[in-house]
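In what follows, a structure is listed as structure tokens, so that the remarks can point back to it.
Just one protein chain is left out here, and the rest sit where they should.
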Amino acid sequence: MTSGIVGYGTYVPKYRIKVSDIAEMWQKNQQEIVAGLRVSEKAVPALDEDAVTMAIEAGKRALAMAQISPTKIGSVYFGSETHPYAVNPSSSIVAEYLGVGNDYFAADLEFACKAATAGMQAALGLLNSKQIEYGLTMGSDTAQGKPHDALEYTAASAGCAYIVGAKQSEIIASVLEMSSFTSDTPDFWRRDGAKYPSHFGRFTGEPAYFAHVFSEGKKLFEKSGLSPKDFSYCVFHMPNGKFPRVVAKKLGFMSEQLAPSLTVDKIGNPYSASSLLGLAAVLDIAKSNEKIFFVSYGSGAGSDGFIFETTKTLTAKQKNTLPVAKQIEDKSYVSYATYLKHTHTL
Amino acid sequence: MKINILGAATTRFGELWETSPRALAREAMSHALKNADLKPQQVDALFVGNMLAGILGNQGNLGSFFAEELGVSVPAFHIEGACASGGLALHNAINSILAGQHKTVMVLGIEKMTDFNQEDITSGLMAAGSDEERQAGATFAGIYALMAQAYMQQYNVSEELLSSVAVKNHYHGSLNTKAQFQNIITIADVMKSTRIADPLKLLDCSPISDGASAVIISSENIGDVSNPVSITASEVATDTLALYQRESFATLSAVTRAASKAYSKANITPSDIDVAEIHDCFSIAEVIATEDLRFSKRGEGAKDIAEGKYTLGKGKIITNPSGGLKACGHPVGATGIKQIVEITEQLRGQAGSRQVKGARIGLTHNVGGSGAVAVIHILQT
Partner (left out) sequence: MKITPVKLWRRQKHVASLIGKTGTLLQWTVIRVPAKTFVKEAPYPVAIVKMDNNEKMIGQLVDWQLSDLEKGKKVIAVLRKFTPEDAESVIAYTIKFKPHENY
């Protein structure tokens, strides 16, 4: 059976802080940092935003695009590293505010930056086994970076929501393939009660991000029998501007195939929303019958891979979107002190 | 049945760090008894007006609490209506006499605010508003600021003009030894004071104060009857709890209605009033009140105040000779009774340098919240 995305929504907060302003705070070489990370500014949440409020915004937009009643949603999965509660589900809070009702499977997920893509796979499982009609999955984070740590330059905020369904006429991007590559690789973690995550520097590169994304990527090529030239677009998890560019090249993609997805350059890394935001940026502009290669990454570690193919329905539904590009440009800069206030450090 | 004011007294208003609520009550009530030449045993009941004792101090049961300070275990009641608690306590005391239940009643208005910090007080005062107003992060200054904005836009009035309220009331306060602030201020002082909630600034806002005031009313003519003052009207009206639900934000309909009933009951017109104590919790409140009480025409209240039409020595109807809430101070539950004490002293010719010459008819205007409740009293010799 065909199943796929019937609607998606994204939310990027209004505020930004320039990477160069953060570098200036710590008296580092601003150009060196910006060039090294290939990120110029990142999205900062308002004082009263959290993963839940952003997911609700994204969820409303996804429902508007899918044009379905929220009561038809049969599963709600919410992936985040910054769930507002350690114990109390974000998924049901969002579902209640979206008007989903009471008849749905629900769970909160954590798997670093790939929590939401794992949720998508779970939703597709329920969908393909005909246990639900539509599944809503959200990835949303108000990512925290420890002051003076490397991650401070990129840890950002955003929320994404995807609705999957099985009605041919509603699907904007079918799922042709999905698989995962997982291992126990402790490159980046946060202990219970700790405010900021910890990471192991260069260990987060080759053995972690690259090993998993590359392995999952290869698996997708093997399973599908396709090669890079068959794809119009590729999307990868974006911890910074450098890593996705390197892995795309390694897997054999051209920079033009990757470029439209690179939301990281202007808004940083919103963790569970990162790869899904890149996918949305692509879906905002893609034409019909185009293949999209997608691999996420979550530290700890694992990669979720999908091959999507866009349909004729995408063009009609693009009219119901608030494009990612537009939200990226709708911005207001804050100072470092205001950024600390907004991220509850002050 | 005539309601006579036998005794009236007030403590100083201000930051009375060393004076407990019990001591404040004892002072006000004992002075009221002395003023009336009465003993505690001649009092049949006690009505207490207070807003924050429960909210901030976790103390309820205020009837019994303060009856202890009167020294007699008479029927005692706590009446609350935010900043109109004092006026409402008096209104209920009057009703108990009119109902034939009691003959001579002590009414105490009392508030002790400086035991608590400013943020807690600001939150506590918002109990006078609605949940929606609290959730929106509004403060009382914020709610009156919304009124100020509406008024200023509707009648094209500037912040400078609004500032004249505080200037007048500080001038009056300088003549009142019981006032919290006895300093003269200027328009420029008001304009450069700290912004609290745009457009209201620090000197547009009444202060945080401690104080107690007490009056003894009776259907009898007992005690010292040399200076008879009676209450000829006591009227109450209410409106929506929250400001935003009303039609206009530039008038308090509860005041207009209560005042109309009061003028009618006392068989007088607004121009018959010689002296009035007005609830100027914020400068805009006095401007709007001056119009709602029909002393000034709509939209001309600020201009009239600025031109001295209500100032001692210059005007015809003198408003807030005590210094008002702004200069005399605003211990919330006490204000309504302090207003009665001031008008009583004026009508008795005992107001010293604040005396409004030949004052025979006076009015008090006491408001709760943003106009959710208004209580008007008319006093005459």
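Letters A and B name the chains as they come in the text, with residue numbers starting at 1 for each one.
As a convention for this text, a contact is a pair of C-beta atoms (placed from the backbone, for glycine too) under 8 Å apart; a residue touches a chain by one contact, two chains touch by 3 or more.
The shown structure was predicted, so the numbers you read here are calculated from the model rather than taken from an experiment.
Per the touch definition above, the residue from B:V165, B:A197 or B:L347 contacting the chain not shown is B:A197.
Touching the chain that is not shown, out of B:E133, B:E235, B:E277 or B:E291: B:E133 (per the contact rule at the top). Of the listed residues A:E49, A:E81, A:D141 or A:D284, the one in contact with the hidden chain in the full complex is A:E49. Chain A residues in contact with the hidden partner, per the touch definition given at the top, are 14-15, 46-50, 52-53, 56-57, 60, 84-85, 88, 93, 96-99, 322, 330, 332, 341. On the side of chain B, touch with the chain left out of the figure occurs at residues 119-120, 122-123, 126, 132-139, 141-142, 145-146, 149-150, 153, 194-200, 242-245, 249.
One rule holds for everything that comes next: only the chains that are shown with their structure count from here on.
Chain A and chain B have Cα centroids separated by 60 Å.
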